[in-house]
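All protein chains but one are shown at their positions in the complex.
All chains are identified by letter, namely A and B, in their written order; residue positions are counted from 1 within each chain.
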Amino acid sequence: MAEPQGETREDTDHVQRLRCLSRPRALGALLGWGIVAAATVAAILARAPAGAQPEASTPEQLQRGALIYQQQCAQCHGGDGSGGTVRETGRPAPPLRGTEIASADLVLRTGRMPPVGNPFDNRLRKPTVTGADREALLAWMSSTFGLVGQIPEVEVGNPGRGLEAYSAQCAHCHGSSGYGGVAGRGAYTPPLTSYEPIVIAEAIRVGPFEMPAFSDTQISGQEVGDITAFLRTVEEERSTPIFGLVELNPVYAAAFVVLITLALVFSLLWISGRPAWFPDPHTSRDDGHPPDRPQDYPPQDYPPQNHPQDRSQDMR
Amino acid sequence: MTPLFALLFNTLDERLGLRRPGRKAANKVFPHHWSFLLGEVALFSLIVLIATGVFLTLFYRPSIEMVDYSGSNPLYEGARVPAAFASILRLSEEVPGGLLMRRIHRGASHLFIAATVLHMLRILLTGAFRKPREPNYHIGLLLLALVLAEGFVGYSLPYDSLAGTGIRIAYSELLSFPLIGDRLAFWVFGGLFPTGDVIPRFFVFHVLLIPGLIIAVVSIHLLLVVRQRHTQFPHPGVDGHHLIVGKPLWPWQFSESATLILWVSGLLSAAAVLIPWSDVTLLGPYVPGRVGNQAQPDWFLFWVEGMLRILPPIEIDLPGVTVSGPFIAGVLLPGLIFGALIAYPFIERKVYNLQGEWHVLSNPLEIPLRAAMAIGTFSFVLIVSAAATNDVLSRLVGVPIETVTGFFRLTAVFVPPLLAALLHRYSTRRLARTGLRVAPTEAEADSRFQEPVVTLSAE
Partner (left out) sequence: MTPDTREPTQSPAESLQIIAKRVPPPSQVNDALVIGTGVASAVCALGFAITLLLRTPVAVHGTLLALSMLLFAIATRRYFVDRYPDVEAVEPRHVNDDPGGAHADIAEIEPIERRPLLTRVLIACAAILGLGFLAPVSSLGPAPGNQLRVTAWRRGRRVVTSEGRPVRPGDIAPGGVVTAWPEGAIDVENSAIIVLRLTTQPQPPTNLAWVVDSRVVAYSKVCTHAGCPVALYRERDNALFCPCHQSTFDVNRGAVPTFGPAARALPQLPLGVSDSGELMALSDFTAQVGPAFG
């Protein structure tokens, strides 16, 4: 049975308390069990389809989470999560109480938090709190700060529909095939193809930092799955040998044009040989062209008025 | 001659009289330098473009009507895409060799334009535009304009999202013409954007009209070169004004050209394997009202795009006429640059009081006006082209794009005149060191190469 993640097990406590009843109360206990069972089944059935409940948090996990928070987050966000100031820049660090758990998960998975460098620089970065550490931190924050909402679940999607949804809703910020872009005033839209589907799903719903949030009516859960399927397809597209490219935006194409043109110019030098540029008229008469001038070879005559050795002809 | 070739040749010779003109042609002397091959590279790229282009034309559908995609790419399964885009998908995925042809075609177009620009640069820097070659130089500039237009309509044909954005901006450029802008846009595009006419018309431009013009103008260009003979670098000990020094057509020029066409084709094929020049599958088709971030035209239009980006907001409303930023960036300033290039031969002739004909090339570092003009114009074009990549640079360096744009505004205004002035100074000094002036006649220019001149200091 899936268990609530990070929430206190109040229903379990109820069940445990019910066990202590006596025999006549055993019927009541059976009834009680029945009610609980029915309630649990109802709760499972009535649960919103997109929503992964966190795993049960063990005391070790909570302790670890607390430690990570104290070490990495407390100096800006406050030991009690009520917010604070970033020391280096003086900008406010928002309070964490009652924020969305999906938002916390997102910033941890993308490496926005804890920030290495400027937290508002959202170009691609490496996450620092990963895996079990992240789960621990989230578990602790959930239980201590009361984070709301749930981590969205990503549905299996169709990449074709994803291309359509992506081009309508995301391309103007994140680039035509997820390669990212610029949003002005130091904001960037990161490239998306290397993110896990859960990150994409969270970002769409949360709308972190400069990104707007998209509600269910704007981008449905199925569309979220489609978009992640499309981005996965982009990531897995067969790339060219050596450079490993799947497509080329005009700026990188320009760099390759420069390369090709340089290769061409070197080829021309190979095909045609020296001289490479103008001979120096002031110091030598040898322009270095390939054929030797063997002394014993009789020079052909050509019209005497243009004979190079004939200096008597005045050149106007 | 081998016996078979001799038989063939004699048969034709008896009917067409080939022997004497053939020998004359085979003995024709061509001046020899690597930079003289740039025009040939452009010509061979054109041949590759025509060859691959014919293949592509047999598959491409010039229409933006939505069709059901029936190919094998999972991204478009069951989707409705414009017919042009569907035909490109078919070429890329289903037709054996289709993707290779597409990439070679696109790569060859890049090389064609690059070689044309370099060739023009060589002509400009070495002074091959001087009398009697001004008409051919102007014909060359016309070719450059044609080739840029051809490239633009060509990469718009697949109607992918990036191309469509470019088409929208081209429509706005046409609109921006004072007085006639709206009519002009409606004539070229067939109505209010987006029309179903734009792709069929671009197809006609790209496959029929502009290539026809290019082939005709290139033929005139080559004819003039044959008639006026090629210029050459100065050869010490040879009177370049009255003699051409070089290598004969057979076997040397022929060998160079044959090697070059094969080498260029090979380079283009190798590039097509390593670089996905024209792969548009992941971009998706163009849908009006949508755009992808970080959009640029192809590199040869960066100079226009850059000016569009860095110009401050300009919209001057005069009675009956509006002059807007896009007009200045897309028409006025490029027109000025082309105008400067067109007028330059006459300016140089006037300033240095040049006389007579010129057949020997000159070093631009010893002609201050040319050095200054060349570096001023091309540094401006380069800076403004770099400005078109301001978003990519902003991301790479981590500097806000507003700062990057401001930087380019400053450098585009101040750096070209500064470089021009510096190079002018260097060139004047260099001339002064040798005690010479810019020669007004070729005889004087050539005489420097005929015997050693005592210099005041080492170069």
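As a working rule, a residue touches a chain if its C-beta (ideal position, glycine included) is under 8 Å from a C-beta of that chain, and two chains touch if they have at least 3 such contacts.
It should be emphasised that the depicted structure is a prediction, and the values quoted were computed from it without experimental measurement.
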| item | value |
| --- | --- |
| Selected from B:Gly53, B:Gly154 or B:Gly246 as touching the chain missing from the view | B:Gly246 |
| Residue touching the undisplayed chain, where the options are B:Glu14, B:Glu65 or B:Asp182 | B:Asp182 |
| Identified contact with the non-displayed chain, of B:Pro62, B:Pro82 or B:Gly292 | B:Gly292 |
| Sole residue of B:Leu75, B:Leu308, B:Leu341 or B:Leu361 that reaches the chain not shown, by the stated touch rule | B:Leu308 |
| Option touching the unshown chain, where B:Ala258, B:Leu396, B:Leu410 or B:Ala432 are the choices | B:Ala258 |
| Interface with the unshown chain - residue positions in chain B | 20, 23-24, 27-29, 96-97, 99-100, 103, 132, 165, 168-169, 171-173, 175-183, 185-194, 197, 229, 238, 241-248, 251-252, 254-255, 258-260, 262-263, 265-267, 269-270, 272-273, 287-295, 305, 308-315, 321-327, 329, 355-357, 359, 390-391, 401-402, 405 |
| Residue numbers in chain A that touch the chain omitted from display | 168, 172-173, 181-185, 187, 189, 207, 209-215, 217-218, 238, 240-241, 271, 289-294, 297, 299-304, 306, 316 |
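Note that in this section only the chains that are shown with their structure count from here on.
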| item | value |
| --- | --- |
| Touching residues (chain side chain A, partner chain B) in the complex | 121, 123, 159-160, 163-164, 167-168, 171-177, 179-182, 184-186, 188-189, 230, 233-234, 237, 239-243, 245-251, 253-254, 256-257, 260-261, 263-265, 267-269, 271-273, 275-276, 278-287, 289, 302, 305-306, 308, 311, 315-316 |
| Of all residues in chain B, those that touch chain A in their complex | 32-38, 41, 74-79, 107, 110-111, 114-115, 118, 161-162, 233-239, 241-243, 256, 259-260, 263-264, 267, 271, 273-277, 279-284, 287, 290-299, 302, 356, 361, 363, 389, 391-392, 394-395, 398, 400-402, 434, 441, 443, 446-450, 452-453, 455, 459 |
